[in-house]
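Only one protein chain is missing; all other protein chains are in place.
Right, subunit A next:
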C-alpha cells in the first residue's frame, strides 16, 4: 500500500477510536494532526464532525472519509491511542506497526468484568445519594443499592443486544422506578425517601458528562458538533425522565 494511503487510513482510524469512545472534538483533531505531521505530511487537512471524519492531502488531491455511528465511553481506548501516538511521535514504532496496533486497540482492549461494573454502579449510586441528599436510613440504602445495580444491569444488557442507547436508558430508568415503588409499598413510606433513592440510582445512567462536553465542544468553536452532542444528551435525559415519571404517578 502507498504510504500516503496508509497514513490517511491510520489517521482516520485513530480519530474514529477517539471519537467513538468519548474524546472531545478538539482532542481528536489535535491527535490526527500530530499523526499526519509525524508521518511526514504536515499539510494534511483534517475535518472532524461528531458523525464523521475527513482527511485529505491537498498536494496529491486525495481524501478519505469515515462515518461514526456509535458513540460511547471507554477511556482505556483513549489512553491506548494516546500512548501509541506518543510512541509514533518518538519514532519508536513505524507507520505499519502503528496501524496494526490501532486495529488491536479497536477490537481487543481490557475491560472490567460485568460483576465489577455492577458493583461500581452500586458504589456510585449509594455514595452520591448520601452526598447529595444526606439520607441514609437502612431502607434507603438497601433500595438504592438494588435499584442502582438493577438499573445499570438492564442498561448494560439491553445496550449489548439491541444497541439502541435511548431504549436501554429508558428500560433501566423504568426498572429503577419500579424497584423504588416496590420499596415504597413494603416500607409504608416510613424512614424511606423515594426521591433520594431515585436521584442516587439514576446517577450511573444520566448524561451529565455529555451535557458538559456539549458545552465544551461548542466553546472551542465546534458549532456543529457541540449542539449535536447536546441533542444526544437531551434525548438521554428524556428517556430517563420518562422512565421514572411513568412509575411516579403511583405514589
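Throughout what follows, a contact is a pair of C-beta atoms (placed from the backbone, for glycine too) under 8 Å apart; a residue touches a chain by one contact, two chains touch by 3 or more; residues count from 1.
We take it that contacts and distances are computed from a predicted model.
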UniProt protein name of the chain not shown, from "4Fe-4S dicluster domain-containing protein", "Cytochrome-c oxidase", "Membrane protein" or "ABC transporter permease": "Membrane protein"
Residue in contact with the excluded chain [from A:6, A:124, A:167 or A:181]: A:124
Listed residues A:7, A:158 or A:233, member touching the removed chain: A:233
Hidden partner interface residues of subunit A, rising order: 22-24, 27, 73-79, 82-83, 110-112, 116-117, 119-124, 127-128, 130-132, 152, 173, 199, 202-204, 206-209, 211-212, 214-216, 219, 233-234, 237-238, 240-242, 244-245, 248-249
